[in-house]
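All protein chains but one are shown at their positions in the complex.
In this document, chain identifiers A and B correspond to the written order of the chains, with residue numbering beginning at 1 in each.
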Amino acid sequence: MNPLLKKILARVLKENSTRLSLIILVFWAIIACLPALFPELKEISIDLPQTRRPPVFSWHEPLGWFGYDSVGSSVLLQMIGGARVSLLVGISVVMVSALVGSTLGAAAGYWGGWVDQCVSRVMELLLAFPPLVLPIALAAVLGGGVFNTIAALCLGGWIGSAKVVRGQFRSLRNREFVIAAKALGASETRIIIYHLLPMTLSPLLIHTIFSLAGTILAEAGLSFLGLGLGDGSVSWGTLLNEARSYLLESPHLAIFPAAAILSLVVSLNFIGESLRQVLDKRAASVELD
Amino acid sequence: MTRAWIAFFARLAFVTFGVVTLVFYLQRLIPGSPADAVLGPDALQSDKLRWLAANGLDKPIFEQYIDYITKLFQGDLGRKLVDGRPIAPLLVERFFATLKLASCSFVFSLLLALLLGIYGAIRAGSRVDKFLSVLSLLMISAPTFITGTLFLWIFAVWLDIFPLTGGNGLSSLILPTVTLGSALAALTSRMLRGSLLEVFHEDYIRTAFSKGLSKYQVYTRHALRNAVLPALTILGLQLSSLLGGSVITEQVFTWPGLGSLMIEAVNQRDYNLVSACVVVLAFVHVCLAAVIDVVQQLFDPRVGVE
Partner (left out) sequence: MTYFDCLARRLTRALGVVLFVFSLSGSARGSSPTVDEPQTLRVAFDTKPRSVDPRFVSTDANSQYLEPLLFLPLVGFSETGVPQEVVAERITFQDPKTLVVKIREGIRFALGRNIDADDVIATYSFIREGRAGLPPSPRRGAFERIKAIEKMSLREVKFILSEPDSSLISNLVIGVLPKEAINQPADELMGKGYESGPFKLSKAQDEEWILSRNEKYSGAPFAGAFPALSQVVFKILPDNNTRYAALLKGDVDLVQNSLDTDKVVEFVNKRSADFRVEMRTADSTAFLAFNLKNKFFADVRVRRAIALAINREEILKFTLQGLGQVADSMFPVGHTYHHANKMPANFNLREAETLLDAAGYKDPDGSKGPAVRGSFTIKVPLNRERIAVAKAIAGQLKKIGLKVAVEVLEFNTFLKHLNNGNVQAWIAPWIGYKDGDHLHFVFHSSRTPPLGANRGFYSNKKVDELLDLAKTETAFAKRQAYYDEAQEIISAEMPYAFLWYRTGFVVMNKRVSGFKLFPDGRYDSLTTTSLR
């Protein structure tokens, strides 16, 4: 393992809160992978007589641990499936955004000029839309479904990463090591990929972790407005939205998805925060000296 | 100065124009026709066509676009497709409702953030500080439709001390303000705490103390002034997005603001209304961005005009 990485990891893991967060994250990641390993988990049966039955704590009925929802499906199974969908949506959006955003941001920051103008103007345009309007409109155009929700959230998602990368590139492009590399005849692609990109990785990583938290919340928000997944797939957001009607009578429907979202988002925020504390000093020093 | 003004107007024109174009075409891609929404699913096809023609929606899309742009350029926001009423008064009314909620939440969040941020910074590392930072992370992470619904049930139904829906004067403002404001405050207070901690180590703070200034004077006049700067950008973004109508909070509290208006308009395929909302908000967004730039300069003369 890279010694630098090791050092960073050790620093990050020094705090209990971060360690706990990481455990939670790994936990949800494992849960999300379960349906792929055990296809039985995908078979969520609908059993009306179980409608909104509260949790039962019995070893004989593991499906009932979290109770049953408004068509008598096991909340536990749906939570597992929901973990998959929520994480899938979140991670895909963040990955695509980071990829697209950093490419455009890098181009804009490195070359400046008309490339920068183009990218910046597009970002300005998208930012001028009232929040959620673009995802709502796009969700209406495309219809529901996991893929379309991802597309709708990506539309605005890439801007953040683009801004981060563009800023870094702008401050780095005239630094000595870049000029030296140029003088040595390195191609522009080489400079971008081998010299500049590594320097932007840490701020990009921090941004990505925070925006993963934001995306999971945004997906839940879209579901709340009824514009999320319409194809029958279940995410924590859809579960939570459905539970809103039964907050008083059947709180078990809301508690578990709410706790799941909260735990995931909070731990992402904790990890992002401590990464920032460790990495940002380096990033900042690169920027200032 | 003149150059700055020119740049501002160029930006304004570009953004407004771009947003109109984008929203104009995007909407027409949404399946479903406004004629269905207005005349009902069981109306005659010939009437639907007549209605479309009466509203100029049967022309080629590019022609419609030119018509719309021309009208907009003359300052005419047009009429609602759904009932043919003029859009401008409605928009003004809804904008005021949104403005009311936005400014209250903003001020509330700002004050709360100052209190929490400064406390956290001065007592950094204490138990209270740790508690506050966990609390603020929780507040950032909780979806507003859950906190809002909870507040509604606890304070409006169970304790019965606030009204259930918006539009009932001051008391109906409090729950949505707290819902929106506390989430924002959490973010701002964390930023503020961080930057205050950095500032505390600067020489001029030590100098200020050694001059014999009181704690209040040092922290507020010297430290805060410098620490607020990085938070300003965030605050600007927050205000801008608040003015765009907080769709979810408005839905939860039945607040008659712009956010719920836009959702309604999208669902009814009221092209004119959606476009008008988006254009006006884009306009506000650009103006606000300019104001924030100016404010930033006031706080920090080092930031020059680009």
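Operating definition for what follows: a contact is a pair of C-beta atoms (placed from the backbone, for glycine too) under 8 Å apart; a residue touches a chain by one contact, two chains touch by 3 or more.
These numbers come from a predicted model, not from an experiment.
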item	value
Among A:S70, A:S120, A:S263 or A:Q277, the residue in touch with the chain that has been omitted	A:S70
Touching the absent chain when the full complex is considered, from B:P41, B:P60, B:G75 or B:G212	B:P41
Given B:W51, B:F95 or B:F151, the one touching the chain that is not displayed	B:W51
Interface with the unshown chain - residue positions in subunit A	45-49, 51, 70-72, 140, 143-144, 226-227, 230-232, 242, 244-247, 249
Hidden partner chain, residues of subunit B it touches	30-33, 36-45, 47-48, 50-51, 54-55, 82-85, 100, 103-104, 107-108, 111, 114-115, 118-119, 122, 149, 152-153, 156-157, 160, 163-170, 173, 215-216, 219-220, 251-252, 254, 256, 267-269
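Here is the rule we go by: only the chains that are shown with their structure count from here on.
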item	value
Intercentroid distance (Cα basis), subunit B paired with subunit A, Å	23
Residues on subunit B engaged by subunit A in the complex (per definition of touch)	11, 14-15, 18-19, 22-23, 26-27, 29-31, 134, 137-138, 140-146, 149-150, 153, 241, 244-245, 247-248, 251, 258-259, 262-263, 266, 274, 277-278, 281-282, 285-286
Partner subunit B, residues of subunit A touching it in the complex	17, 121, 124-125, 127-133, 136-138, 140-141, 143, 213, 217, 220-221, 224-225, 237, 240-241, 244, 247-248, 254, 258, 261-262, 265-266, 269-270, 273
